[in-house]
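With one protein chain held back, the other chains of the complex are shown just where they sit.
Letters are used for the chains, namely A, B, C, D and E, taken in the order the chains are written, and counting of residues starts over at 1 for each.
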Amino acid sequence: MEHAEKKAGTLIEALPYIQEFYGKTIVIKYGGNAMINEELKQKVMEDVSLLKYVGMRPVIVHGGGPDITQFLKKVGKQSAFVSGLRVTDEETVEIAEMVLDGKVNSDIVNMLNCRGVKAVGLSGKDAGLIRASKKLATVYDEAGKQANVDIGYVGQVAAIDTSILDTLLDNGYIPVIAPIGVGDDGESYNINADYVAAEIAGALKAEKLLLLTDTEGVYKDFEDKDTFISTLTVAEAKDYIKTGIIYGGMIPKIEACLKSIESGTNKVHIIDGRQPHSIILELLTSSGIGTQVIK
Amino acid sequence: MEHAEKKAGTLIEALPYIQEFYGKTIVIKYGGNAMINEELKQKVMEDVSLLKYVGMRPVIVHGGGPDITQFLKKVGKQSAFVSGLRVTDEETVEIAEMVLDGKVNSDIVNMLNCRGVKAVGLSGKDAGLIRASKKLATVYDEAGKQANVDIGYVGQVAAIDTSILDTLLDNGYIPVIAPIGVGDDGESYNINADYVAAEIAGALKAEKLLLLTDTEGVYKDFEDKDTFISTLTVAEAKDYIKTGIIYGGMIPKIEACLKSIESGTNKVHIIDGRQPHSIILELLTSSGIGTQVIK
Amino acid sequence: MEHAEKKAGTLIEALPYIQEFYGKTIVIKYGGNAMINEELKQKVMEDVSLLKYVGMRPVIVHGGGPDITQFLKKVGKQSAFVSGLRVTDEETVEIAEMVLDGKVNSDIVNMLNCRGVKAVGLSGKDAGLIRASKKLATVYDEAGKQANVDIGYVGQVAAIDTSILDTLLDNGYIPVIAPIGVGDDGESYNINADYVAAEIAGALKAEKLLLLTDTEGVYKDFEDKDTFISTLTVAEAKDYIKTGIIYGGMIPKIEACLKSIESGTNKVHIIDGRQPHSIILELLTSSGIGTQVIK
Amino acid sequence: MEHAEKKAGTLIEALPYIQEFYGKTIVIKYGGNAMINEELKQKVMEDVSLLKYVGMRPVIVHGGGPDITQFLKKVGKQSAFVSGLRVTDEETVEIAEMVLDGKVNSDIVNMLNCRGVKAVGLSGKDAGLIRASKKLATVYDEAGKQANVDIGYVGQVAAIDTSILDTLLDNGYIPVIAPIGVGDDGESYNINADYVAAEIAGALKAEKLLLLTDTEGVYKDFEDKDTFISTLTVAEAKDYIKTGIIYGGMIPKIEACLKSIESGTNKVHIIDGRQPHSIILELLTSSGIGTQVIK
Amino acid sequence: MEHAEKKAGTLIEALPYIQEFYGKTIVIKYGGNAMINEELKQKVMEDVSLLKYVGMRPVIVHGGGPDITQFLKKVGKQSAFVSGLRVTDEETVEIAEMVLDGKVNSDIVNMLNCRGVKAVGLSGKDAGLIRASKKLATVYDEAGKQANVDIGYVGQVAAIDTSILDTLLDNGYIPVIAPIGVGDDGESYNINADYVAAEIAGALKAEKLLLLTDTEGVYKDFEDKDTFISTLTVAEAKDYIKTGIIYGGMIPKIEACLKSIESGTNKVHIIDGRQPHSIILELLTSSGIGTQVIK
Partner (left out) sequence: MEHAEKKAGTLIEALPYIQEFYGKTIVIKYGGNAMINEELKQKVMEDVSLLKYVGMRPVIVHGGGPDITQFLKKVGKQSAFVSGLRVTDEETVEIAEMVLDGKVNSDIVNMLNCRGVKAVGLSGKDAGLIRASKKLATVYDEAGKQANVDIGYVGQVAAIDTSILDTLLDNGYIPVIAPIGVGDDGESYNINADYVAAEIAGALKAEKLLLLTDTEGVYKDFEDKDTFISTLTVAEAKDYIKTGIIYGGMIPKIEACLKSIESGTNKVHIIDGRQPHSIILELLTSSGIGTQVIK
């Protein structure tokens, strides 16, 4: 009985959140551990289904790094990296697209459909969803002089056409998006999934963008757990990047957050994908987790 | 953290129920202790709001016995009872209507609206919702001979016109209904709320009718808690009434259940209104409580 | 035959008015003699039904003073009055609400429904229709110094949420509104019906507000029937109040008119509710009666 | 004042009729004196406008005999008649169409539009409204032997396609129809307007077909005004034709009535177009006039 | 086979044009030879049907000069002309309307309907489509002094009410319009069809206005075929009129083009109606013909 009351209490606690986010668009960048660990995977799918059933409009954007690497290995293809970006020739981007669209994306769609919601897989090619342009890698010579290097079919978002997303969301589907864009001449580009999610969320004027990461969020001093930052304003974030408090791999993530807010997203949350059910804990309980970035 | 996971587990447990009842009409007969105890009242309102937010279409039918009695006392009016039914002259039905429609109903509407949903109070007069005919009381003389006695403005449901309910439900409102019907000449009738709820649920082809009572449900032997009946078919119920297993005040409740199922309701649940959050425990958790009546 | 032609003539005379007011919202403040005299009552209901059938969207706001007084007497409750306003403690407002919502309102709804239209009773609590704030009474001490006195649950309109009215009007119902508002903490307030009608009309951008009164309209000199004012501009009305031409009980009525026009009503008519069929005579014939207030 | 009350009474008397015919389709065959007398013309237009404004869906089908005859004379063309039907060569039907569609029809449309409603002129050619086949004239030789004679472009209705009427009625227009049909090879046929009105009413499942004639209705004995028939069933009508009670020019009119009822019209009224405002007297007052033909 | 490929090539060539004009409104002024030559007539009807089937919204405005003249002759009526405009007394305009609306218009409607599209004939009287005012003729006395002369019922467009066109186009019909306007007192006016087409196109914000003429288009020097003008800007056109390059009968046509563009038409094309299938050659092939007038 006491147990039953606790259950009821949790459901009631969720009420104001369900109310607040009813009919709102929630974009989820799905990647990292939450995509590798089988148990975590299932929990993410449960979470997304629940969001849908309580009236939100979830959209998933996924990455797929490890699968691509593994498959390139399988066909005996070695990748060079420049400034952390994979040099991507035509064969590489073709394989990347096959893996992202024909495997990773299909698997997510399939897992969701098995839970009774209706997911539809998309890449940026479908209905012209993501238009891309070439992204150059930035390198520094010994003298510290900066130069841009062409590393092939690595892209950045040039434009988003949300019409297919609107059609699917209005008809009750969950769009699942592979981060492939299409250039002016019809060629494919592999784009960083954080950026794609950020741009999609902005173009949809999403209520929230959730970035599932493998960290608990942002710290002022990563060594000192007491310096955890729950809320970060755009101004603070820019300042922390300038002063080096935010550095390394966190910089592109934070830049994606800022881009997303500037182009129309209401709030961005960097949450720990390694925490089971991190999505619904963030959205439906008072135990909000991770770092939120706000205007 | 462990606590957080339990919360998430409860929300996930609710998923299949939310899914199953999405867009379905749930009629709730609200009465008894749950209407007197201030804390229970608030919990019922929280429950109903939650149902609305997760996509169901709740409809409330309420009684109001104690308030009517108390008010009649206030104006110095004594009531006679025949076979458990109040003899209801014109002044009595006028006061009953004022109390039910102008006080009890308004209070429920107000409590719901304070929780952010939009409730609208109705009596059977609004848009011709409940048409009533006179209900006679059955008495027995010393010889055991049965006779029908006119006890005034006590009614039974003659017809339900659901059009105003459809309009309100389709536009996102929660209808709250006082059990007053209108006769052929425009006169008011006070009707038993269980029967009104049963007929409304049937006419709406409701997914469920929940009867909030002051018992845990139906027992084969009320003294022996082990004889609790979780599920009762229509055939069994009729048999139990005939054989006296169901008797006394439970008979009219069960008859209302049978009437409701025959006229279109999918399932009826007799649940314990004294249990906090009994509505969502019944609808959204695996800890279903009370007795369900099914075809 | 000649008789038949006269009939036809009257119907044809109504044509331009029917044309002009087709689909327009007409708010009627129903009170005074037209609400007490049984024959007048029936004629008002006939008039409102006709408006509905020729394509207008009537909305009724009613008062209920005499019924409240009578019922308070019944429960042995004496009321004090300050500056003409009833001192209204919690018990008084509860009884006022019961009488207004559970009796007066129900009766009007019932009379309309018996004429084949579909009326729905509302109070300001339904779907958050009328938000109220406390209204203080203004008193003057012997020295003529003005002070404000708290007289309990007497309210003024703080905000109107027309969504439930739009839903009902768009679906062909006639809303009938009791002048009860709800405060920030959920408490009930009794509000003057003229003001409620004025605010409702303004919020609906009504084509017309008709105030049924027990006078023929406004006179420059009440003693001299030749000084009747058919049309009064807002500017003139303000001037007449300042110069004392309009005085006494007519002041709050005129102030309600001005408020209504300022917040969006097109025209206000003060008409004589003692004249049978005054509503359709005003709206559908060239024999317009009463005083109209215009911008 | 007394005058005002009579006006109000007439309007209130119309209420049940307005209610009954709201949204119903009323087909009016307009012809005879009501089309020649300038004052009657104006009154018919007033009547039709009123029907539209109180929510009915009027459709006009007109004849045009005198105008055609007059115009044929103007171009020096003589017509032969066989069994009362004009022998109609190609030039004659061309002129008939010009007069009906380009003059009579345009004039009616114009008179209606001047009253603020929106009328649209149609002939049977527009959007394939009336498909026609050739109608032969029946003649008898001296021996009484019957034969069929081809008299040219005189047609009968082969099929009605109501789609353009539905579009216009649903968008608030009044269709005004000239009785021209189109044959399988695209040629024009002049058709009797009574029959066209009857078929249009049937195809639209009209509530009523009103035939404006130059008689008061049907008599058992035309000489004895006391034998007037207010209501005629289909069975009686057939019987009266067989037994000769109905004879001469009334036969085709009654046959059109029967045809109309059989194909879907609810009621047909033969009314006296010479009586001013006969349409609204029939439809909106208790002083119903003329003979009604019912199932 | 080679033949088949050519066919396919032509269909593919049409693709970008079909794409560009999908759902766009195309107003066609139909007159001149294309209206007299039986074979050309059929081809225009085929063209218009094709436009409709590939998703455009064609609207036809037609003239009817020769038919009017011929019919006036038939009734023995002589016309005087002032500055090229027919002096039009009441009888003349009545006949003009009969011919235009009851014959020319009906014939076009009929020919289109025989091709499976649904055309509806209109004059400016239908639903108040074209409001007209009197147009005076400009004359010069011997001294070259200019004066305006009243020549009767010759009109110019005062206002266009496109509501009936919107209704018909949105429901898939092709409106066919006779150039008759209606004055403030309900009288008919005959209006030049070029001007009517120009104003209709402007009011509909048409994508294109096509003027079918009996010339190939505009030349700088009509004698020198090499001076053909494919594209004419509004500024150039005004300049050419001022400098006399455009002169005579071409002036009113060009003025109509300019008027049309100024009031909302995107492009106007003067094309050679004597060329079979000139409409689809202009709209659906790269072999665009005639002179286009653009902003």
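The rule is short, and it goes like this: contacts are C-beta pairs under 8 Å (C-beta built on N, C-alpha and C of every residue); 3 or more make two chains touch, one makes a residue touch a chain.
Quantities reported herein were computed from a predicted structural model and do not represent experimental measurements.
**Q** Could you list, sorted by label, every displayed chain in contact with the chain left out?
**A** A, E
**Q** Check the options A:25, A:123 or A:285 and report the residue that touches the missing chain.
**A** A:123
**Q** Any idea which of A:19, A:33, A:113 or A:133 touches the chain not displayed?
**A** A:113
**Q** With respect to the chain omitted from the figure, which of A:36, A:80 or A:98 is a touching residue?
**A** A:98
**Q** Tell me where the left-out chain touches chain A, residue by residue.
**A** 74-75, 94, 97-103, 106, 109-111, 113-114, 118-123, 125-128, 163-164, 167-168, 171, 173, 180, 182, 186, 188
**Q** List the chain E residues touching the unshown chain?
**A** Within chain E, the residues touching the omitted chain are 1, 3-16, 18-19, 22, 46-47, 49-50, 53-55, 115-116, 275-277, 280-281, 284-285, 287, 289.
Convention: only the chains that are shown with their structure count from here on.
**Q** Return the distance between the CA-based centres of chain B and chain D, expressed in whole Å.
**A** For chain B versus chain D, the centre distance works out to 58 Å.
**Q** When you check chain B against every other chain, which residues touch at least two of them?
**A** Counting only residues that touch two or more other chains, chain B contributes none.
**Q** Classify the chain contact graph as line, ring, star, complete or other.
**A** Topology of touching chains reads as a line.
**Q** Pairwise, which chains touch?
**A** A-B, B-C, C-D, D-E
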